[in-house]
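Let me begin by handing over the structure; questions about it come next.
Only one protein chain is missing from this complex, and each of the others stays in its spot.
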Amino acid sequence: MNWLYDFSYLTGGIHNSLSEHFEPSTVTLIEMILAGVAFMILFAILGLVLVYAERKVSAFFQQRLGPMRVGKWGTAQTLADVIKLLMKEPLMNKNADSFLFNLAPYIIMIAAFMAMAALPFAKGLHALDFDIGILYVSAVSSLGVIGILLAGWSSDNKYSLIGAMRSGAQIISYELSVGLSLLTIVVLTGSLQFSTIIESQANGWWIFKGHISAVIAFIIFLIASTAETNRGPFDLAEAESELTAGFHTEYSGLKFAFFFLAEFANMFIVSAIGATVFLGGWMPFHIGGWVGFNNIMDYIPPIFWFFGKVSFIIFLMMWFRWTFPRLRIDQLLTLEWKYLLPVNLMNILIMAFLALMGWHF
Amino acid sequence: MKSIIKYFKDIFSGLRSLVKGMAVTGHYFTHPKEIITQQYPENRDTLKMFERFRGEVVLLHDENNEHKCTGCSACEVACPNGTIEIIPKRIEVDGRKVKAIDQFVYHLQMCTMCGLCIPACPTDAIVMANTFEHAVFDRSKLTKILNKPGSKIMDGIK
Partner (left out) sequence: MEEVTQELESKEYFINMGPQHPSTHGVLRLVLSLDGEIIKKVEPHLGYIHRSIEKMCEHDSYQQIVHLTDRMDYLSCHINNEAVCLAVEQALQLEVPDRVKVIRTIIDELTRLSSHQLWWGVMGMDLGAITTFLYGFRDREIITDIFEETCGARLTMNYNIPGGLFFDIHPNFQKRTKDFITYFRKKLPEYDTLLTNNVIFMQRMKGIGKLSKEDAISYGVTGPTGRASGFSCDVRKQHPYMAYDKVNFKEVLGTEGDCLARYKCRIAEMWESMSIIEQLIDNIPEGPVKVPTKAVIKLPKGEWYQKVETARGEFGVYIISEGQRSPYRLKFRSPGFSNLSALDHMARGCKIADLVAIMSTLDLVIPDIDR
């Protein structure tokens, strides 16, 4: 059971046994393929679970039961939906730019994959540990907007185009706030590397250690990352009641499923970043000095901590979505440029001051 | 200075209103007992419509397969949509030829469930039933003959 607490036993074991049989370059190749397959499986499972979760959560917010037919409590509903989507006819407008139209969903998916590669899931379960991990993830995860823009542009549909343009304006502005709110914590850790950030939270998570500043940064991060993933109340790019389905109005079947999946994957990614930076990643909940308590917390494997925290943030995002009305495009920009950004900058200053004086724990 | 205070006030009051809204939805999320939707086909046994619910027109038959319709066509006239078609025939009663129904044709697909035919009937032969599961795969199934085969008019109804 040791591997559940430290995945380097598992990964190291695989590496050693592979090294006995193959050349080092072949080992790297095999390991890359293994990691890729693992991520694909994770992606599929995430899609299934999150779509089901969203439907159930929204149902309970709305005093409904949600899907109940397929499987016990409707658990197989998403599976049935996937099969349905696979069997649907891929439609395309006559005048659509077919190359870009077909390319767009893949760009979104690839962006999501790339971002996921750098996430630390548990101790030792970390595909890429860059020294600029945060920078990389936030850079890559905003690549998805290219897919959205392309989808809107190539669909030959004015609704799609409007949706895409909105989404462009939105993601470019909110990218700033996401980055800056993460920087607030980086000021404390002094490193952009995920593993270092997590290690630095062994004696308490940053959201507790960083005083009110960290809490403000966390709230800003939540708002901005919800906006970045194009989810309600910031779902202007889709805006069902205004633009029918926004940038993916013309997509059907599997390609639509890709957009759908990418939305949930992106949600997972930003939640994972939030959980890692603010809530200590896979680090168990520790209170400095309480040895007994800390030991009990350590019994829960890190991977459960990680997914627990991520689901907490995802739940918050769902809660937002199912409570609030949508913003208008000018309000969206006002919120970013007049409220989030100035507050964020101020917050960084305060945090820098705290760090300088050594007032954080 | 004032504007700065207002700026922060705006932020806080805004956040507070959002949190209050979340409290409402949060309340329902944590109280699954208050769920109001029903599991429809599963609850067929317990699902009871209100007695006055107008689901479809039926011609009442008693246990002897007798009904009260004289074929007077009053309901046909009262119906705004041409839903009811009375096809009469002449039968012989005590040596006299009287009018009776051959077929009481009811086009369910045209019925708006307005209920105007019911009070129009002088003998209270028809009523609105509570049934509501009218979906069929073939449209022709919606045209119904309401008098059962072999049925005849009750004694004493004129």
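So that you can tell them apart, the chains are marked A and B in the order they are listed, and the count of residues begins at 1 in each.
Just so we're on the same page, a residue touches a chain if its C-beta (ideal position, glycine included) is under 8 Å from a C-beta of that chain, and two chains touch if they have at least 3 such contacts.
Everything quoted here is computed from the prediction, not taken from an experiment.
Asker: In the complete assembly, which of A:Ala115, A:Ala239, A:Met267 or A:Ile348 touches the absent chain?
Answerer: In the full complex, the listed residue that touches the missing chain is A:Ala239.
Asker: Going by the touch rule given at the top, which residues of chain A touch the chain that is not shown?
Answerer: Contact residues on chain A toward the absent chain are 58, 61-64, 158-159, 162, 232-233, 235-236, 239-244, 322-331.
Asker: For chain B, which residues lie in contact with the unshown chain of the complex?
Answerer: 13-14, 17-18, 20-21, 23-25, 36, 49-50, 52-54, 78, 80, 112-116, 119-120, 128
As a convention for this text, only the chains that are shown with their structure count from here on.
Asker: Between chain A and chain B, tell me the centre distance in angstrom, where each centre is the average of that chain's C-alpha atoms.
Answerer: That gives a centre separation of 50 Å.
Asker: Help me check something: in the complex, which residues belonging to chain A touch chain B?
Answerer: 57, 60-65, 68, 319-320, 322-324, 339, 343
Asker: Could you please specify the touching residues of chain B with respect to chain A in the complex?
Answerer: Within the complex, chain B touches chain A at residues 11, 18, 21-22, 24-26, 28-29, 32, 34-37, 39.
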